[in-house]
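Before any comments, here is the structure.
In this view, the complex is presented without one of its protein chains, the others remaining in place.
Just so it is clear, A, B and C label the chains in written order, and each chain counts residues from 1 on its own.
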Amino acid sequence: MIAILKAGVSQAQVDNLIHWLESQGLKIHVSAGDYYTVLGLVGDTGKIDMDLLASLDIVQSVKRVSEPFKRCSRDFQPQDTVIEVGSAKIGGGNFCLIAGPCSVETHEQIIGVAKAVKAAGANVLRGGAFKPRTSPYDFQGLGKLGIEMLTEAKRETGLPIITEVMNINQLPLFDDVDIIQIGARNMQNFDLLKEVGKLHKPILLKRGLCGTMKEWLMSAEYIMSEGNEQVILCERGIRTYETYTRNTLDLSAVPMLKQLSHLPVVVDPSHATGKAKLVPPMALAAAAAGADGLMIEVHNDPPHAWCDGAQSLTPEQFADVARRARAVREAAL
Amino acid sequence: MIAILKAGVSQAQVDNLIHWLESQGLKIHVSAGDYYTVLGLVGDTGKIDMDLLASLDIVQSVKRVSEPFKRCSRDFQPQDTVIEVGSAKIGGGNFCLIAGPCSVETHEQIIGVAKAVKAAGANVLRGGAFKPRTSPYDFQGLGKLGIEMLTEAKRETGLPIITEVMNINQLPLFDDVDIIQIGARNMQNFDLLKEVGKLHKPILLKRGLCGTMKEWLMSAEYIMSEGNEQVILCERGIRTYETYTRNTLDLSAVPMLKQLSHLPVVVDPSHATGKAKLVPPMALAAAAAGADGLMIEVHNDPPHAWCDGAQSLTPEQFADVARRARAVREAAL
Amino acid sequence: MIAILKAGVSQAQVDNLIHWLESQGLKIHVSAGDYYTVLGLVGDTGKIDMDLLASLDIVQSVKRVSEPFKRCSRDFQPQDTVIEVGSAKIGGGNFCLIAGPCSVETHEQIIGVAKAVKAAGANVLRGGAFKPRTSPYDFQGLGKLGIEMLTEAKRETGLPIITEVMNINQLPLFDDVDIIQIGARNMQNFDLLKEVGKLHKPILLKRGLCGTMKEWLMSAEYIMSEGNEQVILCERGIRTYETYTRNTLDLSAVPMLKQLSHLPVVVDPSHATGKAKLVPPMALAAAAAGADGLMIEVHNDPPHAWCDGAQSLTPEQFADVARRARAVREAAL
Partner (left out) sequence: MIAILKAGVSQAQVDNLIHWLESQGLKIHVSAGDYYTVLGLVGDTGKIDMDLLASLDIVQSVKRVSEPFKRCSRDFQPQDTVIEVGSAKIGGGNFCLIAGPCSVETHEQIIGVAKAVKAAGANVLRGGAFKPRTSPYDFQGLGKLGIEMLTEAKRETGLPIITEVMNINQLPLFDDVDIIQIGARNMQNFDLLKEVGKLHKPILLKRGLCGTMKEWLMSAEYIMSEGNEQVILCERGIRTYETYTRNTLDLSAVPMLKQLSHLPVVVDPSHATGKAKLVPPMALAAAAAGADGLMIEVHNDPPHAWCDGAQSLTPEQFADVARRARAVREAAL
């Protein structure tokens, strides 16, 4: 950490500050210029409150020398993390297609969609059992029953399954779930992150609606710091002032995160755009940008979907996107 | 709900759509213009997926006629909700000052601050026991011990206490807590909202970092729909592109919410700005804008606070702000 | 335009409003429901102030039935606009590569880069002569001299040229310029838009830093309403809270705009990201999303560029991106 002191501070003030910092176990390098003095803080600077230091009268500004995330950092682990679920691999040059309905609705629906997306090239089946909904009056998901239906679809098709957990107490129901999803609204539900950090299965961590990449990586760090290193990052659009699209898909996050971290990054164009017609072009764009996979909503009968039908593709549309996305990925190399 | 159809749709298409909507239990009013046709949907339109309807080929756009929130709406209850905790009243023309440290640190600290803020005119004592922190390596709060210290400060001073809950399983520890705070990161932790909705004590619901007022009111609705009508809204700044302040305090939310809802609205200028020097002017501005109260961080020794010292006022500074805020409120009438 | 009236308005109030609207030359369709009344306004509603109507006591909300843009709308002209400059075509299935340095610096530099990007497959040469800079103390461009150097590079290579105009009075210098660029900061410089609307040459209109797609199309409409229909839209990133990238490239704008409008859409990944390493993946993503072209900063010696060197590619890097972008485009079909 670097602290830049204001012009005109007295030597006594500088000495006082250094004394205080040293009393917290740090070593201080002083670089005095004609116009300013810079203190380099070496040691466990994690204990220092940056904002507080910056607020002191004699301090002009403070800057971290290194990123605050460790385990998820590319510096910490140069090679890509590769996550395996069933026969699917995510990261390290593999391309993974996660598909399925927004909500699990009926036995027939989820089995039907599962078979269709498998035939179309999907590697993992998605389906919501617990649904975070803005309104308490909207359909909240089938819960336990939904997970049972998903598990049956897994038995029938062999596809590994992913579904979202909304609170700690639901975790015992997730034994047969292959990848646990943390939704955008829970990106900073730190207690939930710590809890899934104790599990031994992959966690797909969606970016929060206004999560910075740094906060997102810090949330991955929460999971990893508890011992679970199998984290998949999922970009799903951020909130901006634009209203033609539900959210603004930030595809530059894909190459940026791959520089900063060794974790796999997948993209969900369905929730990002909220419009089925925009899903194919954004899916292809994600593939071209270097995403390790796509997560796409597919429904056998979008106009009658119980939830988010407006953004769902039919199995035929998904098959077409899947084929083109793989071709784009090849071409982008 | 109003659905505006595209120009040039055929009568058969219109009839088909009407038939489908009627099959879902709605009554449809048709208003055919020269250039467009408008359908008015009457009945329980809560079951209709607006986005899906809007995505149909023949539909140009869809608009709700009424706001989606009910119990928290000013239409539903014209008179202000007034919440009483101990001798404090919040809402309905009363002005409430909530003050205390970001984190409960030690027995001496919390008792000392409690006495100081009481003397300065505070009505409620705040103090964090469970702390949501961006980094897993930062201080996470004293937890149960923190709540015990707060309870002791309450016994010593008579001040009702408020502290934040982070997950459902912590709720049994909150029996002696007078107001339960839902933090910004949990504004859409719907399971937690439902759970505190079953309690019989006031809930202070902070606005999410990128929560719209509508979503925020829908989150209040989650709590109220479970039976708990004692909800206090707390504006604490939203995330924007500006970096000189930690967040952007949206004071226009105060009069806007008071038009839309009967719930009390308080303002937290400390977290919004992140800078102690900006807290007094923004506290006064909030009072002038019609806020029902303020929530301010006060620490007996800001430079040594374990958390958020940069934004804490000293008890003397708080006393000065409290006096001026009450004067501003009088002058604004 | 649709006006939804509040519940409980009296017939006299409704009649008054209808009378007022009719006095402004509109025909009014009334649709009275059990719970609400909807007025359909037919005629030249452009004269009605929507916000004012919405602010009336008896009005709940107001909604436009049709988009406010006309000439740039896909409804108005279903087939793609194709713009020709020299041998380059933009729009209608053609793919155009615009490349060159941020600033024109010297005769040697611009000729050198022009030859290099032509060899690498560029169709149009870009180069800044008038530079909008945040600080008055930064390099402001070579102005007239810069345009002369660009014109010489055009003579040497045959590449058509594009450069930015910053104010009306500079336009006489742009006679030899093939495409005039309106920068992001001038997207709503309405007087400048009207002036370039009187010219007979293509205008590349960049999206403003916080321009909505609707405002952007309305700015295109300003140009087109003066008679110049040759407008190219250029997405270059919008301002969000994220700081790892300079702006957030909104690639979903590409397919969204192509639904709304017949105008060509190109993408500038250089200004959007501000980081050379992110330019290739975002260029490929733009190609996959269906962009009609790319605008990329290329410099023969990025570390010594006078401006924006951090985001410039070398000619070799550009050649590689150009090749892959064309391959991605093929694969995406």
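Everything below uses one rule, namely that a residue touches a chain if its C-beta (ideal position, glycine included) is under 8 Å from a C-beta of that chain, and two chains touch if they have at least 3 such contacts.
In this text, all values refer to a predicted model and were calculated from it rather than measured experimentally.
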{"item": "Contacting the left-out chain in the complete assembly, out of B:Q77, B:T245 or B:T314", "value": "B:T245"}
{"item": "Hidden partner chain, residues of subunit B it touches", "value": "210, 212-214, 238, 240-245, 248-256, 259-260, 272-273, 277-278, 281-282, 284-290, 324, 327-328, 330-333"}
{"item": "Missing-chain contacts mapped onto subunit C", "value": "46, 49, 51-52, 54-56, 68, 132-138, 166-169, 185-186, 188-192, 194, 209-210, 215, 218, 221-222, 225, 239, 274-276, 302-303, 305, 307-311"}
{"item": "Residue ranges of subunit A at the interface with the undisplayed chain", "value": "2, 4, 29-31, 33-36, 38, 40, 42, 60-61, 63, 65-66, 239-241, 243"}
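The rule is short, and it goes like this: only the chains that are shown with their structure count from here on.
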{"item": "Far-end chain from subunit B, centres as C-alpha averages", "value": "C"}
{"item": "Chain nearest the overall Cα centroid", "value": "A"}
{"item": "Length of the line joining the C-alpha centres of subunit B and subunit C, rounded to whole Å", "value": "38"}
{"item": "Sequence positions of subunit C contacting 2 or more other chains", "value": "240-241, 243"}
